[in-house]
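As you look at this complex, bear in mind that one protein chain is not there, while each of the others sits in place.
Right after this comes subunit A.
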Amino acid sequence: MIDTIQAWFQRLYETTGLNFTVFYDAYDWNRYVGGLRMTLLLGVTTILASLAIGAVGALLQSSPSRLLRGLVNGFVVAFRNTPPLVQIFFFYFGIGTLLPAARTADGLRAPILDNVQWAIVSLSLFAGAFNVEIFRSGIEAVPKTTVEAAEALGYTRLKAYRHVVLPLALRVCLPALNNNLINLLKTTTLAYAIAVPETLYAVKQIWSESQNVLEMMLVLLATYAVLVGALVWIMHRWERALRIPGYGR
């Protein structure tokens, strides 16, 4: 099976000049798959972390403490009003070099967080800031009287948030959340700028060496189209699973 595919792409190259090295050259294929793995790692971890940041941030936004509310709003403004690439640079080159670092046996600098971890931190905060606002819009759509009913049953603010407000808010804000998570998945390509070997980085390496920019571009575009398609499919499944019979129509 694999042999047939490899042979087919080899022939394609010989007959048309279209050189999809990734599909017949094991070395390029492994680099591509490595990049894909890294993109998936970045995508999954930043999606989960940004959701957690959004949920906690939105809860704190309605906190009685003015200080906490101010901090959340400051965070949202800072991360929403600046470009994500600048944020990644700021964390990796700015904060990263300020932090103390150990030395390896060879005397090389071994920072506390490596480039992959900084990319995850930075992208999670970036998307998290948007998620805070998205969750807030959902929370504001939950009727105050529903929360009051929970309070009257003895729920604390935190318990009411977890069992009543968040599940209802989530349903309202899922379409907006969808958009932000799709954007986040695509924004992981910015990690390229601090040499995180994700898909764009791997594919760029392949085309620099094999001189097949157009072919690898096509592979790259198709890859993201499929990845985003998968995410959209998952989110729609989730939306359907959360649908409440007889609610809101």
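We take it that contacts are C-beta pairs under 8 Å (C-beta built on N, C-alpha and C of every residue); 3 or more make two chains touch, one makes a residue touch a chain; residues count from 1.
By our rule, contacts and distances are computed from a predicted model.
For the chain that does not appear here, its UniProt entry gives the protein name "Arginine transport ATP-binding protein ArtM", which is one of "Pyruvate dehydrogenase E1 component beta subunit", "Arginine transport ATP-binding protein ArtM", "Electron transfer flavoprotein-ubiquinone oxidoreductase" or "DNA ligase (ATP)". Within the set A:29, A:155 or A:238, the residue that contacts the chain not displayed is A:155. Where subunit A meets the missing chain, the touching residues are 143, 145-146, 148-156, 159, 163-164, 167-168, 171, 242, 244-248.
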